[in-house]
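Would you mind keeping the following structure in view while I ask a few things?
With one protein chain held back, the other chains of the complex are shown just where they sit.
Moving on, here comes subunit A:
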Amino acid sequence: MNSQITHLKQLEAESIYILREVASEFSNPVMMYSVGKDSSVMLHLAMKAFAPAKPPFKFLHVDTTWKFKEMIEFRDNRAKELGFDLVVHSNPTGIEMNISPFEHGSKVHTDIMKTEALKQALNAGAYDAVIGGARRDEEKSRAKERIFSFRDKYHRWNPKSQRPELWSIYNPAIQKGESVRVFPISNWTELDIWQYIYLEDIAIPSLYFAKNREVVEYEGTKIMVDDERMPKELRETAKKEMVRFRTLGCYPLTGAINSTATTLPEIIKEMLLSTSSEREGRLIDKDEVGAMERKKIEGYF
C-alpha cells in the first residue's frame, strides 16, 4: 500500500530533512551560495524546507572578484526576488594586492581569494554550521565525505578520523569554535541535479546554455572574455564560438566547451553522451594530483 516515491522525491526529502536538522541543531548556520546550478538547487530546497517561512539562515557568497559578471547580476536578482539574506565577502587583502589569476596563477589566486576569503568570512560570521553543495559523485575524495562533516577550529578536515554516520541520525555535537560542514545533496548525481532543475523549473544563469561567446585559448582550455582585466595580448586572440559552461566559477579558471545545447534537455543529452567528468573544465583540479583532497584538508570545500 505504500506507494514507493520516485528517486528524485526521495533525494529531495533527504535533503530537506538534512536542512531542517541544521536549522534545529545549530545556532548560527549559513548556506554557501556559489550561484552555480548546485547552489540553485540547494536554494530551491531551502525555500521548500521552511515554507511558508523564509530559510532561517544566511546565504554566503565568497566573491573572488573574478566571477563572471552575469553570475553577480543573477545572484543579486535572486536575492531580491526570493528575499533571502545574502552576505557577500571578498578578501580585502587580496583586493589590495590586486591578485589576478592571470598574473599570479590559479593556485595563488585560489588560495588567497577563495580558501583564505572563505576562512575570513566563516570566522567573521562565527558560523557553527556551513551548508555546502558538494556531491559524492563529483570526485573520489568526496565519495567518503560524511553528510555532517566535522571541522576543527582551523576549519580543517581529517579524512582519517571521521565520525561514523548511521541511518539518518546526524551528530551535530561540537565545541565552541569548531564547526560542521553539511552536504545536503551528497547523494545527488549530476544527472539528478539537471533533471531536478528541469522538472522544478529552477532558474540558473544563462552561462550554462550554449551561445556565441568571445573565447580565447588559455592553458589548454577555452576561456571567455568577460572583462578588460584579461591581458590585452590574450584578448586580441579572441574569436566567437558557440560555447557553454558545465561549471561556473572565476572566468579565467573556467573552461568553456563547444556546444549547441540551448535547452535543458539538450544539456542533459550532451552530458549523458560525454565521457569526460564534470570538473574537466575546472582548472583548479589540474594543478596537481590529489589537489581536491589537499584543498579540502586545508578548508576549501
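Everything below uses one rule, namely that contacts are C-beta pairs under 8 Å (C-beta built on N, C-alpha and C of every residue); 3 or more make two chains touch, one makes a residue touch a chain; residues count from 1.
In this section, contacts and distances are computed from a predicted model.
For the omitted chain of this complex, the UniProt record lists the protein as "Sulfate adenylyltransferase subunit 1", which is one of "MBL fold metallo-hydrolase", "RagB/SusD family nutrient uptake outer membrane protein", "Cytochrome aa3 subunit 2" or "Sulfate adenylyltransferase subunit 1". Per the touch definition above, the residue from A:M97, A:A124 or A:A143 contacting the chain not shown is A:A143. Listed by residue number, the positions of subunit A touching the unshown chain are 1-13, 16-17, 20-21, 23-24, 44, 47-54, 82, 136-137, 140, 143-144, 159-160, 162-169, 171, 173-175, 186-187, 189, 191-192, 195, 198-202, 260, 265-266, 268-270, 272-275.
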